[in-house]
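See structure below.
Excerpt of the complex: some chains, original placement.
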Amino acid sequence: MVDLATLIGIFGGLFFIAVGITMTPGSDFRFFLNPASVMITLGGAVCSTLITFPLRDLRNVWRVIVLAFREERAKPAKLIVDFRRYADIARRDGILALESVTQDVRDPFLVRGLQLAVDGTDPEMIQTMMRTELEYIQERHNRGIRILKQFAIYAPAFGMIGTLIGLIVMLGKLHDPSRIGPAMSVAIVTTFYGAILSYLVATPLAEKLTVRNNEEALVKEMMIKGIMSLQSGDNPSIVEQKMKIFLSPKPQEGRRWE
Amino acid sequence: MVDLATLIGIFGGLFFIAVGITMTPGSDFRFFLNPASVMITLGGAVCSTLITFPLRDLRNVWRVIVLAFREERAKPAKLIVDFRRYADIARRDGILALESVTQDVRDPFLVRGLQLAVDGTDPEMIQTMMRTELEYIQERHNRGIRILKQFAIYAPAFGMIGTLIGLIVMLGKLHDPSRIGPAMSVAIVTTFYGAILSYLVATPLAEKLTVRNNEEALVKEMMIKGIMSLQSGDNPSIVEQKMKIFLSPKPQEGRRWE
Amino acid sequence: MVDLATLIGIFGGLFFIAVGITMTPGSDFRFFLNPASVMITLGGAVCSTLITFPLRDLRNVWRVIVLAFREERAKPAKLIVDFRRYADIARRDGILALESVTQDVRDPFLVRGLQLAVDGTDPEMIQTMMRTELEYIQERHNRGIRILKQFAIYAPAFGMIGTLIGLIVMLGKLHDPSRIGPAMSVAIVTTFYGAILSYLVATPLAEKLTVRNNEEALVKEMMIKGIMSLQSGDNPSIVEQKMKIFLSPKPQEGRRWE
Amino acid sequence: MVDLATLIGIFGGLFFIAVGITMTPGSDFRFFLNPASVMITLGGAVCSTLITFPLRDLRNVWRVIVLAFREERAKPAKLIVDFRRYADIARRDGILALESVTQDVRDPFLVRGLQLAVDGTDPEMIQTMMRTELEYIQERHNRGIRILKQFAIYAPAFGMIGTLIGLIVMLGKLHDPSRIGPAMSVAIVTTFYGAILSYLVATPLAEKLTVRNNEEALVKEMMIKGIMSLQSGDNPSIVEQKMKIFLSPKPQEGRRWE
């Protein structure tokens, strides 16, 4: 259920950075912990994001981010197998028999689609309703992606602002030369935080969600196609054929590289 | 009425920066106040913006910026409820009875639309007039957005110019080494101002107004649809159904995450 | 006639920079004057621009730049008033009477259009000819804009090249430490010149001309519409109505903010 | 079979960098080898890429990268000669005789196409199937290209993060001035690694694959055209003429420069 790649990526990235720090002669993890830097980078970037987007979109952003940590549910191949079974049931016991099937389906989008077919809703109407809902889901995810992308811009900007603060203070008090080094060290930590937040967290998550969003649209388009096919009374192999158009042709051949 | 997110964002961002400054050992707020830096960053960026845009667009920019600090007025859900009521009145007492309703409506765009319907203007004509006005409103807001975005480019550029000035003066007088630090500190304050103006103020406001502008267009499109529906004598539930196309389908189901 | 905003912007920007310099303790205007820096930044950027564009486009660039310093001539509101008058004359004394009117018109585009109408040229033909000429004018201005934008890229690049030259020379002769500061000061002046040329001059002018070009296209489209209307014998109020489509609806209402 | 340009480019680039290092007075290759830098740059960039893309796309990336090291197989000119021969065979011995030809063809895409023609599949169907497969191949390659481009963004970012780590540690321990230089040297190696990974490896490979992808699409379009032509029973010279449309006209004349 958990998307291991995302977890391994983030913790692996932090691990490599930590090992890199440990391997640097004379290093000390305390150099890299600075509450003031956290406040400026994270606080500032969050505040700028808060200005940018309506509150209700920001409340949704967590639910979108969570998606990047979850393995995608719908496998196109399994979906086709399921639809063959639905087509079998519909042929044998009539389309009303699909009512029972919806109990086991976990994707609410698919449940709604099947229910509409069972209810005998007009096909054109089903298609319009499902496509509208698909667009709405995509739009909500896109808002989450835009928020992450904007955060990825603000985080290094506030990292730089924090470093400027450190430099200004340090240079303003250049009476005690022994403090120059440590002060600059602290100043640069802010840029370091900004870069990690942007390049290890926000940008990769935003890109992953973009890839996911495109895949989800494809799977949901397959569902719509399948439900249309079910309702028109197609036999199982026709249902399968119509849904396969969305898949790569002959995946087994794909192994032979062309 | 006030958009708290914008206020909290700007003041929160300034607060985090101020706390960050306070937490930096040996810091002093006076290091961060420098009239010369204000003149160069703000004055220079304003002047470049003055060259870029016609004066009449610049006079409008304040009115557009103010929108980013105001909670949006029109709530789509409430709008549909209102239109159901208008449809009820129109059905019971004739469309002329809507005249009285316009007294309570505060959005001048909607008032104008209802008035046109009451006056029995040709439907096609109403649609053309309202869409033209919508485009004009959008265009005016877009001009404000473009001004903010351009200012967000100029501010850090003049921040850098100010820092260059400081460096040139400091290096040109490198006879008294004890003054290097403070002079550079002052020089860097200009870059600091430019970064804050761009990343905490101009960019987030421009992005927020862009998001707002798209939402406003949607709401005003709903109004046009509703007025068309009212005028054609639709009953309340048809008016509602026609306007709901613009909304996300089944928002209550949206809670179940798909 | 002179566009005050452009002049105030450029001189205001230079003024703020000059004041900023004056307010920097220990500064000296001579630090900011360096013939070598002028040669590298301006000479280099001009030469790169010379390579980029055909000579005949470069000869035109001054005439395009001049436009940024001139108040736009055609006021849409006044244009409509004028056309009402032309329509009046055409109605009373026939379209040939417009011949005399062209004496007082200063926009050669409009003169040509009116002349074509007076000559009884085929309406379709007038429209094609005027639109072709409009496209040509736009294209010529766009070339000027592209030249300014390219110059705005080259100027800071050569500013950086000049600073690199200064650094290389200074570091190559690091025997006399007392000269480091002044030498670096000179080196950085080149970057300073490049930034001002790009951010206070070339970029704002290019953006202003882009805004202007769009406005001019609108006004000239209004003229074409008006001439078409005149020639088809429309009465003054129809001419006015047809031209007003290009204007914002009910500008007086615009004051009430929506 | 091996694409010499890619190999010469990468090893040549490394060679020039190595020579440049050798020619720098007082250099030592050990300065440029630092395990901590490798871990941060390579490890970090790989981890961020791991977050960004689904695992199955990442497993494919090697097969796509390999393509950049292989000379492209299909030469358009040779392809036309082959198709003339196929057309000859089909004319003499019937289209079924092409069955034997497919033994010698190495491109599985072409084999599949010829087989479909031999099997007497409906022409429209062949075209749809082959174009779908072509789109799928292109899409798979595009995913590899997107991964490389994203890696080219992450590599210098983690290079910078590694340099920040080195700077923070070094400045935090500024008690022993004799160690400043070597510590900074190590810090900068990370940026050096990031720049090489991005500008000598990932970016050029991604760009090459983009160019290749476009060429491959052209060749495969030619194959589809050729198979369509074969199946409709065209004579060899018509097959050739139809396929030549995809080639540059009169390549021999191309020598004369116009």
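Labels A, B, C and D are assigned to the chains in the order they are written; within every chain, residues are numbered from 1.
Assume a residue touches a chain if its C-beta (ideal position, glycine included) is under 8 Å from a C-beta of that chain, and two chains touch if they have at least 3 such contacts.
Every value quoted in this text rests on a predicted model; they were computed, and no experiment measured them.
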item	value
With 4 chains placed, the number the full structure-file assembly comprises	5
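As a convention for this text, only the chains that are shown with their structure count from here on.
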item	value
Length of the shortest touching-chain route, chain C through to chain D	3
Type of chain A:chain B copy interface by residue overlap (half), same or different	different
Mean-CA-position distance for chain C and chain A (Å)	45
Junction residues of chain D, two or more chains touched	none
All touching chain pairs, where touch follows the definition stated at the start	A-B, A-D, B-C
Complex contacts: residues of chain B adjacent to chain A	4-6, 8-10, 12-13, 15-17, 19-21, 23-28, 31-32, 68, 72, 178, 180-182, 184-185, 188-189, 191-192, 195-196, 198-200, 203-205, 207-208, 211-212, 215, 245, 248-250, 253-254, 256-258
Chain C partner contacts - residues on chain B that touch it in the complex	35-37, 39-40, 43-44, 46-55, 57-58, 63, 107-109, 112, 129, 132-133, 136-137, 140, 150, 153-154, 157-158, 160-162, 164-174, 179, 183, 186
